[in-house]
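Note that one protein chain is taken out, while the other chains of the complex remain in position.
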Amino acid sequence: MTWAWDNRSIVIDLFLVHAWLSIVPIVVGFVLAVPVGWYASRHPRLRGVLLSGGSILYTIPSLPLFVLLPGIIGTGFLDPLNVIIALSIYAFAIMVRTAADAFTAVSPAVLDAATATGYSSAQRGFLVELPLAGPVLLAGVRVVSVSTISLVTVGALIGVRNLGSLFTSGYRRDFTTEILVGVVAVVLLALLLDALLVLLGRVLMPWSVDGPGAVGRLWQRLSGRGTERASDVAAAGGRS
Amino acid sequence: MSVSTRRRAAVAGAALAAVVLAACGGDPTASDGDTITVGSAGFNENEIIAEIYAQALEAEGYTVQRQMQIGAREAYIPALENGEIDLIPEYSGNLLLFFDGESTATTADEVDEALDDALPEGLEVLEESPAENKDSYNVTRELSESEDITAIRDLAKLGTVRVGGNPEFETRSYGVPGLQDVYGVEDVEFVSISDSGGPATVNALLDGDVDVANIYSTTPSIVANDLVTLEDPENLIAAQNVVPLINEEKATDELEDILDRISAELTTEDLLALNERVDGDEKAAPATAAQEWLEEKGLI
């Protein structure tokens, strides 16, 4: 571990770059997915298209996407923007599903009540639906955050510097310490960002006391609870 | 409540806008005479030399951006042509073959001469260094002695030959095609190992997963593992002197001067020693090894 100490400035620098390359796609994916998910929750047919489209999108391996993007959108070959854009697409694909589910789960009775109270549709969206969908949206961002941070490492294979560079460099010079330092740093970053998201959720949504429940349930749903009704998840997330 | 929610949304929106703007800012292709982007190929020796260039330029007041470990020539030459990088350490023979696959130049002088004609508009090479690092075909001492293999041609004795190397070695003229066309080693099975002749390649050779492996000649593991580098009487692999490849627009007299001084000092032995520091037990960072070499030579 003396290596980690001797090279701390490099590792810290890579950590910060990695955080940057992860946070931008997470934010972009979230900001795009929420309105689209909201719209889709009102249009069941579109919702179906988004859900199956999202599934296909996940199966595109990220490395070719990183490399082929310059030819499609005209960025430079070495531009970190390729990684950021590709990861934003994945983040959007995961998030839009969750957002559609979250908004679908908001009870129609609540919406009617809001309308009856005299809320405009924009007011209703921001003041009623968004807060009610909030806990599930938060759970979605936490899932996106973990997966994005892990995927950024693949960028190292195309010369985009990040903590994944420690993997390729360690592999090239038969140096497991360097790889381990990278793995630990990636996991630390994931935990740190997750804690920040939880904190953000507490500040923005003081009414929802978030435990591990919401995210655990969402992971479960993303990974097998396909037959469960979206509303169950949303209700669980909102309640816990 | 509603006001504070709205304010939060506004703050979040502004923060997001800032984030996105910042992400899109910082155009790496911005051209500025005193800013130079140094790139490196995807292996450590190249990064060390690139660091030597970068730090020497910084010492003279240049602003240097780094784009290390890009990958193979197929990846970084386009980046050089479109201005994403300005300068990269190259190896003369392979660089020539990249632009002129038909070239028959093999000696250092022939390669140097041919290279000037072969380079596309906008790119130029500066003075060559005496330091050389070439691809080389290596077998274990054991195989060399048991099958009496000392030259590349002898590989044909093995029947099917399993060749290990980076993916591009399968299509490069001095790789699999050269084995077949120049040395008549027809029956080749290529095993792609993406570590540029690093530990995985050496282990594959030692474990018998491949019969012969492409390893750069300045790699300390060749000596450390008592490997036999096969003779190449037909000069399948051309002279490979280290040479800075640069975007013409950036090649001012002052800059050429700095790089020429480095090239004059750099030797093959230096490359071996630098590689040993970075890839050997010490695991020094390329930047550290580069800095200490520059200080030792009195270049910064």
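Which chain is which? They are A and B, in the order written, and residues in each are numbered from 1.
The working rule: contacts are C-beta pairs under 8 Å (C-beta built on N, C-alpha and C of every residue); 3 or more make two chains touch, one makes a residue touch a chain.
Throughout what follows, contacts and distances are computed from a predicted model.
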"Cytochrome b N-terminal domain-containing protein", "Serine protease", "GntR family transcriptional regulator" or "ABC transporter permease" - which is the UniProt name of the missing chain: "ABC transporter permease"
Contact residue for the chain not shown (choose from B:58, B:209 or B:256): B:209
Selected from A:40, A:99 or A:154 as touching the chain missing from the view: A:154
On subunit A, residues whose C-beta touches the chain left out of the figure: 51-52, 54-56, 58-65, 67-68, 71-72, 90, 94, 97, 143, 146-147, 149-151, 153-154, 156-158, 163-164, 166-168, 170-171, 174-176, 179-180, 182-183, 186-187, 190-191, 212, 215-216, 219-220, 222-229
Interface residues of subunit B (partner: the chain not displayed): 71-72, 74-75, 78, 164, 166-168, 170-171, 189, 191-194, 199-200, 203-204, 207, 209
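As a working rule, only the chains that are shown with their structure count from here on.
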Interchain centroid distance [CA atoms averaged], subunit A/subunit B, Å: 36
Subunit B residues within the subunit A interface of the complex: 2, 5-6, 8-9, 16, 19-20, 23-24, 28-29, 39, 42-44, 67-71, 75, 78-79, 82, 84-85, 195-196, 198-200, 278-279, 283, 285
Residues on subunit A engaged by subunit B in the complex (per definition of touch): 3, 7, 10, 23-24, 27-28, 31, 76-79, 81, 84, 126-127, 131, 156, 158-159, 161, 165, 168-169, 171-175, 177-178, 204
